[in-house]
Structures are given as structure tokens and as C-alpha cells.
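Omission of a single protein chain aside, the complex is shown with its protein chains in their original locations.
All chains are identified by letter, namely A, B and C, in their written order; residue positions are counted from 1 within each chain.
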């Protein structure tokens, strides 16, 4: 057994940098190389501070580097499938950001290759590693709320992405709500059987012009009989609004937002506290670290990964079903996605 | 102008008693008579303690009593319409519990008579008078959350009613969610245009056998473009679970449950507090008092009532649409209710 | 056994009115007469609304009324002792506002008369009946915090009384902190053995000119070995600030302030909630009602009162000791109060 892994990071945008910084602090991981199409001096300087000297533009240098044990694929979504396939064929373990692809067929193809190669693949549903949501899941698993009857997820970003990003994002369901679809499966411990989506463009007409929505309410039916409801918004001006609750036959468990401090100021005008954490990197810093640690440990100790390819596949399929439901103006069953030509 | 009103209370079940007790403490109201089909010595004793000596079984005695200025109709729902019509024809102002009826046509007929008679009619959507929800509405009205994008209502009873009650209740939508439909209109300041309901029987199969559901998620679309979502359960074992939030372009406003005390106990086992108020009469005691006061004042000072017949009518129609949506397995527009034969 | 009591209210200032209004709603009590030195038409009108027609200026009319079973003494503190003595001699049960007097000797004399007459005397430490503090006491009594080690009481008024009132109030310790001295005994279940007071004039120099303080920290030692600390201020601009905590070998129990609603508003500026209840009549409305009910029941059913004369006596003595400690600039033992000439 190795005592540490040599890692290649592919894509050093915002999320690639988060992973690289976390990996650079783990004794069990060593970043051997970072590949980014736009690698420049600034990126090299940043990498240098992490102790990484190999910074390249060509991803193949990482994918073909025999010394590299595992890759973190953090490039744009359209590159995930080809890079997964190449990495798998090269025998490298894979951490890939969500979603794997925008098409069920492509995702399936990538997972087939991963299976064939016998490498590990973990998908970046980092929220499963959040201290609050993880505690919710624990309490649900321990039966503290009895049989789950209703899963509620509020998931709102502080501000909408740029129109450029929205164009390539796959839309609200695949880009943003996909985390919530995974969370719904994670918290309920059950599979989604039916999806009904309502959407609206309330924040920015430009988003609507791109064929996307910025506000959504998505209702789920689970195999267990439980119901679920997710609400999404691209813009919560008071910060990142990420809350869940699981209501069941024996009780309710709720997780609130995280705050930068808990200080209360009482004056003649009322009581005030600072708003919640604003950005995903504040709110989820710990979960990004933990998911990377979990992946590293899974590879080192040959344990199953915490979030695997089928988790990505299922969440993606729910996103496709949500899109279809919005199109058709009616609930869509997962079982009819084939007949609808949606997969 | 009179300085106080003579009131007749019709129906002295649980909710009739709440109103009678509140009225008995108001200087501007005097309960002249209480009518209840099952009036007995026990009821007479209770009425005596409120200073009411006239307790009768025949409601007509109240409806025909020329001295009585206004009636509180708290009898079973099937009697609401005939009693409203008789009271209106007798020139009495009317406070009526919700819903007015189980059929849009009947409700419309009752309201026509009220209009013709020129009497006031207030409907028992007491939650509009709750200190928390009222404050939410105030903040929304003041523009503190900007344009509302999403109205969320959690509304769960502590335990299901008896099968006997469920049989005559009109079902979850008309009996229970109707409060939430009114709340959605109240908080959003907009009309509902489309309803999509998901339902399940998760608590008691007997409820399902009666053709009802015990768990529901209802999605709304408002004329303003905003979305809404209501979740209902007949059984929250930790108490009456009644929370709302309004999310908008400029912020979020949330109201939590009320608690019997705010005491926290911290031990080596964790932190504990007593569960929330359990029954609607604990949680909403103030709102019942305030709605009755508001009605009395509306009559005394000839002001519009806070919740009128059209509010009942609209909430009932949403309930009918929810029922239809559940039946059809698809969203239902309010505008198609006629075509669907649902009104 | 009587089924209801005839009550005379002596003193119809702010607190007398609170009691009269509560009594007027209790089926077991009937206010026979109200006496107030300054009784006028306005007072008569107010009394009329409560159904009380006998409103007199001469307290003796109440004290000598053979039909009256019990009196509520709500007049100024200097009249408490003579009225208690007269009432006791007339065989009437007594509810008296705090403190009984400003001198230990006088209080003792009044209590001797009460004992001799065999009537009941309850003292107006209403906070023992507050839903939060009562729950704290219950949890402490049940041993949930183990052996109490530290009792902490925060007690701050929203705004200072007028200089006129301060002159006759007995000062911060006897007027205001006396509630906290009683609370300390109530929550700890132990007697105070030593008092150390620190005081300051930080709010209004006029208070200092009258020989009083407006800010205080008082440290207590209990017979059980536990410590206690009380902090007082005459002016908390954000409302009535009344919190307690009991820390012990097995845990901590805390009671927070009460709020008019629990609504939270989140905007880009932060999170806001309305300030706490502002006045003692908002915060303690329930406790005033409950203490009067408790007194009425004690008399009707011949049970010991919840707060008796010795409770008043002990709290007053702690107040005198606090005063002495402030004077001497050192801790004062209760056992040395005699030697110090303070009792």
C-alpha cells in the first residue's frame, strides 16, 4: 500500500484551485502536476506557493504521466467525459466535478469505461460532506425522525452566474439543482420516481432569453412513498441560502445556514446579526476538504468511494426529468424517460 | 352608533367555545344566546360561567332573535350556507368559520345573499391575525423583501382527526390546506393562477380508505409570476408545525413556530428545549381573539372586514383546484376550472 | 368552602390596575370595591368597564367592609405595613406588592400581625410565575443541572423611573433588585449568606444626586456554597432585559427574553428581528395573572401561598445588605447585619 498519492489536477479555475489548495495540505497527497488550458505566469505563481512546479497547458501531459495515481477533473463539463475515459484507460483513479455530462448517454459511456478499467471514480457532490447535512443524514439513518415523509431543500445562490456561464452550464437543473437532487437521495435514502418542476424567470430576463430559468420549485416522489420539495433561486441577496429538513413519522430534523459569527446586536432599532456566509467557498470550505480527503483515503485503502458514478448518473437523470417536466407542464416519471426520448 | 353588539353563537363545539370565551371578555360584545344541536347541562354550565343564560338547541331561535346584531357560525360546514342565508336575510352580520362550503356554487349563492342583504361577512382565517404571520405580511407590504419570488408555507397538525371527522371535513385540501391557501394569498398579495398538488397516505391507511390523503405538497403560481409551495401533514409528533417564509428580490422573511417557553437545558447529552406549542388553541389563541375583535369593530364602526367572502371563495377554489390536480396528475389552472367542470 | 372570593383592591395605580383587570376575568374572584386616594371619574369609568361600581377614596371603606374576603394592597410602599396590619386585624387575606417596607423592623411587625391573625399573606414576586423562570426552576428542582454552582440573573429595565419615583422607591436594591434577590433564592433553592455590591451612576446623574445608583453588579454567596451574580441597569434601550441562568455540576439552564414575534428579516444589510418586549406588563402579563390566580386558590382551598411573608422579609434583608456592602465597600454577611445595625 502506498502511503501517499500523486495527483494531477486538470482545470485550475475556481473549483480546481479549491481542490488544489486542499490537496496541498494533505500529507497523503502530493500534487505532481496541474494542467490548465489557460495556464499562465499568474497560475504558475499560485501553483508555486502550493509547492507545485509542473504547470502545463496540455491535459494529456497529466493523463499520460505514468507517475500520477489519480486525477481531479475540474475542467469545463464538456471535457469531463473524454478526460474520464482517457484517465480510466490510463488506469488513473478519478475525482470528477459534477455533472459528468449533459447527456445521459455520455455519462453512461464514461461510467462503462470506468467500470471496465476498474479505477475508482468519485463525483463532486461536496455537500454530502457538510457538517450540517452530514449530521442530518446521521440522525435520519439512526431512525430519529422515523420513516421520512417529506424532504425539503432550500438552495439559493447569492448571485446569478454570468450569461456566458449560463450558456454552457446545462441550465439551472443540471448546474445548480443537481446538488439538491443528490442531497434528496442522500437524505431520504430512497430513489426518486417522479419529478414535477415549476420554473420562472424573476431575477434577470437575460437568463430567460438564454432558455433557462432562475427560480424553481421541484417536487419529487420517492420509491419509499415520501415526497420531496426543492426550491432554487439564482439570487439570494442576503447570502448563500442552503437549508434542508427531513420530516418523518417520529420527528423533524433541520439544518440551517452557517454564519461568519453568532454575534447579536440589540439596540433601540431592533436586533441585528451579520448575514450568513456569502459564497460557496466560505460555506462549503470544510466539505470540499473532506470530500477530497475521503477520495484520497478510498484510493489509498481501496475502499468504496463515498459518492460514485451511479450517484452522478441518478442526479443527472433527475435533472433531465425536471427539464422535461418543465417542458411538458406535467409530472414526469423516471420510468418514462426512455419513452419520452429523454435518455 | 352602538357601543356594543349582541351576538348569537351557533355551534358550540371546540371552535365555537373558543369564540364564545373570547367574546365574553370583550367589552364591545355581549353574547345574547348560544345555539347548539346538542346543548345539554354541561354546555349550560359552561355558558353560565361566561355569563350566558340563553342556551338553546334550535338555531332558528338565534337567527330569528331580533335583538341579535351578529352571529358566529361555528356549526358543521354543511350548515354554513343555509345559516349564512338565513342570517343575511334576517339582517344580521356574520362571522363564519372556514370553509363556507364544499362546493363553489353553494359558496357563491351564500355570498350573493350576503351582498344583497348588505350585511358584513367575515370568514375565520384566523392565522392572518397571528402575531408572527401578521408581522411577515407587514414586512412584505413595506417592501422589505422586494418583489416576492417564492412563498413557502409549512403547515402540519400535531395529530390526525378521527375518521368520522375526516369523512365530513371535505378532505385535507378543504379542511386543512385551505388556511394555507389563504395565507399564500395574504402573504404574497397576489392571486393564485395555477395549482399543482402531490399527495400521499403515509400516516394512516384509514385516511386513504376514506379517499383522502394525509401528506401533501402543493405548488402554486401567482399572477405576479411568483411561485409558492405548501407542505401539509396531518401528524407532526413534536407539535403544531406552522411556519412561513417569503423570499424576494431584496430579502427573505421567515416566521417560526411559537414555544411555551424559551428555556435551554445544556447537559453532557446535548442541548434540549421543550417542544413547540402543541394545539391550535395554544398557538393561535391570540389570533382567534384578534379576529373576533376585528369583526366586532368592523361591524360597530362600519369598516370593511379583514377577511371577506371573496377571500373564502378564492381559497376554496384553490382547494378544489388542488383536488383536481391530484386527480388528473397535472397542474391545473384556475382559469380552466370551469372547463373541467370543477366549479 | 366558598366558590369565589370578594376582593378589595387598595391602590389603583399602574400595578393595581393590572391586578384588577386580571381579577375581573377570574370566575373565582369578584372585585367588590376599589380604593384609591386619587379616585376620580376616569378611574370610575375604567372600573365600570370591569363591572366594579364601588370606587372610593378612603381605604378604610375597603378594610372595614365585612363582605370583603381579601385585599390586594397596591398602594405606595410606605402604606403597606399599616394596611397589612389593619387588614390582618380585620381577618382579611392579603396580597401585597413588594417590598413590604423599607425597614426590616417594620416588615417584621407586619408579619407578626399576619401570623397572629392567621390570615394568608402573599407577596408580589410575580416573576416566580413567569413561564420561562418557572420552567428553569422546575428543571433545577428535577436535578437536571445537578448541584447548582452559579446563579446568574440579568435584570434591566427599559428606562429609569422619574426622580420623584426614585425618591420614594427605596432605591435600586429595594425597588428593582429585590425581584432578583427573590429570584436568586427561588432558582437556587438556597439562602443567601453574603452579599457584595458594586454600583455606579452611568445613566443619569440626577439619580446619583438622589443618593441612588442606576447600574449594579451584586455577588451572592449561598448557604449551599453556590455563588450568584446579578446585574442591574435602569435603562436597556432595546427593551426589558430579563434573563437567568443556573449553572451546575450536571449542566446549565438558561432563560432568554420574550419577544413580540419571532420573525427574521434577512437582507443584503444583515439579519434583523424586532426587539424584545419592552414593558413589564407585556413581558410579565401572564405572571401577574398567574400569581393572582395562585393567591385566590390558596385562599379558597386553604393552601399555603406560593410566596409568603418570609420570602419578602428575606429578599428585603438581602437588599439592605447590598446597600450596606455598597456603603462599606466590602462583602457583608447576612449574619453580621445585626451587628452592623442594619436590621
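We take it that a residue touches a chain if its C-beta (ideal position, glycine included) is under 8 Å from a C-beta of that chain, and two chains touch if they have at least 3 such contacts.
All values derive from a computational prediction rather than experimental measurement.
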Contact residue for the chain not shown (choose from B:109, B:275, B:314 or B:333): B:275
Per the touch definition above, residue among A:53, A:268 or A:310 touching the missing chain: A:268
Full-complex contact with the absent chain, from A:53, A:141 or A:254: A:254
Identified contact with the non-displayed chain, of C:169, C:196, C:294 or C:313: C:196
Touching residues (missing chain, whole complex) on subunit B: 237-239, 266-276
Touch list for subunit A against the chain that is not drawn: 25, 27, 49, 131-132, 134-136, 139, 144-145, 250-258, 260-268, 274
Touching residues (missing chain, whole complex) on subunit C: 147, 149-150, 152, 154, 156, 196, 198, 200, 202-203, 215-217, 219, 221, 225-229, 231, 233, 235-238, 241, 247, 249-252, 329-331
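Note that in this section only the chains that are shown with their structure count from here on.
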Separation of subunit A from subunit C, taking each centre as the mean of its C-alpha atoms, in whole Å: 58
Junction residues of subunit B, two or more chains touched: 250-252
